[in-house]
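Yeah, one chain of the complex is gone here, protein chain that is, but the others are all in their spots.
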Amino acid sequence: MIIFLFSQFDCLDKLFQHKNQIMRYFESKVVSNEQITGDIFVLRVFRNQAEARPGQFYMLKSWDTELTLMRPISIFKAEPEEMWFMYRVVGAGTQRFSELQLGLPIKLLGPCGNGYPYEELKGKVAVLGGGVGIPPLCETAKTLKNQGVSVDAFLGFKDELFAVEDFKPWCENVYISTETGIEGHKGFVTDLLKPGQYDAVLTCGPEVMMRKVAAMCKEAGTTCYCSLEHRMACGIGACLGCSIRTKNGMKRVCKDGPVFNAEDLLW
Amino acid sequence: MIIFLFSQFDCLDKLFQHKNQIMRYFESKVVSNEQITGDIFVLRVFRNQAEARPGQFYMLKSWDTELTLMRPISIFKAEPEEMWFMYRVVGAGTQRFSELQLGLPIKLLGPCGNGYPYEELKGKVAVLGGGVGIPPLCETAKTLKNQGVSVDAFLGFKDELFAVEDFKPWCENVYISTETGIEGHKGFVTDLLKPGQYDAVLTCGPEVMMRKVAAMCKEAGTTCYCSLEHRMACGIGACLGCSIRTKNGMKRVCKDGPVFNAEDLLW
Amino acid sequence: MENVNLSVKVAGVSFKNPIIAASGTFGFGDEYNELYNVGCLGGISSKGLTLHGKDGNEGIRVWETASGMMNSVGLQNPGVEHFIQEGIAQMRRFGNVLIANMGGHSMDDYITGASMLSNADIDMLELNISCPNVKSGGMAFGIKAEVAREVVKEVRKVCAKPLMVKLSPNAENIVDMALACEEAGADALSLVNTFQAMAIDIHKRKPVFNNVYAGLSGAAIKPIALRMVHSVCKNVKVPVVGMGGIYTAEDVLEFIMAGAQAVQIGTVNFNNPLAGRIILDDLVRLCVKEGIADINEIRGVCL
Partner (left out) sequence: MENVNLSVKVAGVSFKNPIIAASGTFGFGDEYNELYNVGCLGGISSKGLTLHGKDGNEGIRVWETASGMMNSVGLQNPGVEHFIQEGIAQMRRFGNVLIANMGGHSMDDYITGASMLSNADIDMLELNISCPNVKSGGMAFGIKAEVAREVVKEVRKVCAKPLMVKLSPNAENIVDMALACEEAGADALSLVNTFQAMAIDIHKRKPVFNNVYAGLSGAAIKPIALRMVHSVCKNVKVPVVGMGGIYTAEDVLEFIMAGAQAVQIGTVNFNNPLAGRIILDDLVRLCVKEGIADINEIRGVCL
């Protein structure tokens, strides 16, 4: 089994290390790319050597210059030899990802961003995700459980469920909501959360949902970490295309985030 | 076996007929796409209903808008259920063609252009081609033989041969030249031609070669038809992107050609 | 589906829908009419005419670029007289709006050509002011607002038909240019024509085009064209027909939301010869999806 695939471009002059991470641009190959429901796919690719943190993401592309920018996709699962991504087809880039097949080349830049500060967490933690904010929380739940933290998952869907089974091994409870009521609670996933019961809440998903979570946590005095989405060009902190205003000044979602303490956010 | 594949776009209001040809834009599927030597491929696709003439071409594309223009490729063989194209990979478009596989969709516009005036030909005819000017002459040779004309082929290559076996069933003699001398006559294919022996010479290939053939034919008093290449946008006569000056005024290579009587050309 | 109203009016002329085939990319309509009923389009703008006709440029005339193309056709056309005698009857068969597109290299040509066309059976004259003006040293009429103003003023005098002036994106200031043409009497404006651009064949170490520069069109230019249409619409009162890289029904809506009365489609016809028809079908579906009952409702919502 080939674990490390270095492309022709991997002839680097030097390697730089950051907290044991080596961010790299490399070519990998698709292990599988499965449609799991509706417009949701799971893409598995050979990973690079770098240690990756839950909540980090990669910039991906499966094209040359037909599209200009790479696309940010979070780590869904970091397996020993593979990186798994779970994505929704929404536009031209994810459409192309959905056409990928076993053995085809794909370029990755990463791991990017800070990831969740899991090392600092103890006790009982809730992960709360909505839509394609759900995938990054899976690796997060696993990492937390592996360090002895008790995790509850709150997963909000519009209609069809996905990824639920992937959370079960790492969570005490998995609470489900759907907007259509097809399964679980009918309504919003935030209806289910009681932040006071947790030492921290980690959330990812639509901004309105995260704002609600942050407000609830604030009221309950629970630490809350939000993983933000922003349009990105470079993905590594150089272009300032993803900057947001925070209480601590301008921050780059791709480099200083995507995970921010809700306290620091201005929304 | 599916013979006629009509795409979703084939919901036309009316059909127009020209000399039994129906020029259409339609989506077909790849039957096979084989690398026959070096950078030369043979692409087979399901054909449409239209009658096609040797020397005509199709505008092809296997992309959406990643490339702007379709690419003109001559008919190599017009089989009852399939259209065959032989092409050389030279740039972005032909590169994409070379990646096509069984069953993949491909869009065709055609048949385009006038084709060789085979109906008017009698007796003994030479077809003389150089490089990727060779493929259109194959269907031409077959058509001529089938109407009782005796055909000799003169095929000029740089180095590696291709398509030679495809000519043999239809030709009395097949003369070969290579620039490297690897096979056949070492030098140019025009060295082999004795135009005085033929009632007509049909040629396709690099302009310098065709000019030489035209000059030789003129001297010998033999009719000569040349199939020209020109960059094209629409391929159907609307944009005037492929116009050339002839003795009879401006002509569109895509619509009034690509085959011209050498007498009419100004070069 | 049928409940979406797509009909629009430009300078008093009714179009059954806002999709017009752009000049120079659609001939006089007959070639594309072999592939689909081009009468389904709102209108067709003829190949650019000149008074005496032209053979066009020598050498390479079309060249593909990233998401676009360059052309240096050089206004090859049979001349105004020939168009009046043959082209018009041919275009009339389609039953949609007939726009005669005309350029010129001198004031006299413009005036004579326009008065001939004014007496002919056309619905609208589209005046292309991008051609180099021989008298003023090859600088195009479409660059300086003052030069454009003069030609439009003179043409207006002899033109009884609705007069649409087609602006060049190479104008020094597109808004000033639009205002000058409006003041000089244009009933409508269309923009953009192609952007002056260049390509080099590095192997031959020569410019690709004999004329060195050529015109860039296609999806590549859409964002710039949209900006120009938007800023012109903000500043003029006459209707504006937008174009430049429109490939999809979504693009059509963008231009209309930016203020365009109708649009023209050019380069996309080469990418997909049924584009006019497809964009039209898609536009109906898109309007339904977006809850637009009448395309005129959303015009200029982004102004």
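Letters are used for the chains, namely A, B and C, taken in the order the chains are written, and counting of residues starts over at 1 for each.
By our rule, contacts are C-beta pairs under 8 Å (C-beta built on N, C-alpha and C of every residue); 3 or more make two chains touch, one makes a residue touch a chain.
Note that the structure is predicted; figures quoted are calculated from it, not measured.
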Partners of the unshown chain among those that are drawn: A, C
Contact residue for the chain not shown (choose from C:105, C:230 or C:277): C:230
Absent chain, residues of subunit A that touch it: 9, 12-14, 16, 18, 23-25, 61, 65, 67-70, 107, 109, 231-234, 236-243, 245, 249-250, 255
Subunit C, residues in touch with the chain not shown (by the definition above): 65-68, 70, 172-173, 195-200, 202-203, 205-207, 212-213, 216, 218-224, 226-227, 230, 245, 250, 253-254, 257-258, 290, 298, 301-302
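Keep this in mind: only the chains that are shown with their structure count from here on.
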Core chain by centroid distance, with centroids computed from Cα atoms only: C
Centre distance in Å when subunit A and subunit C are each reduced to the mean of their C-alpha atoms: 47
Distance from subunit B to subunit A - Cα centre to Cα centre, in angstrom: 53
Euclidean distance of C-alpha centroids - subunit B vs subunit C, Å: 35
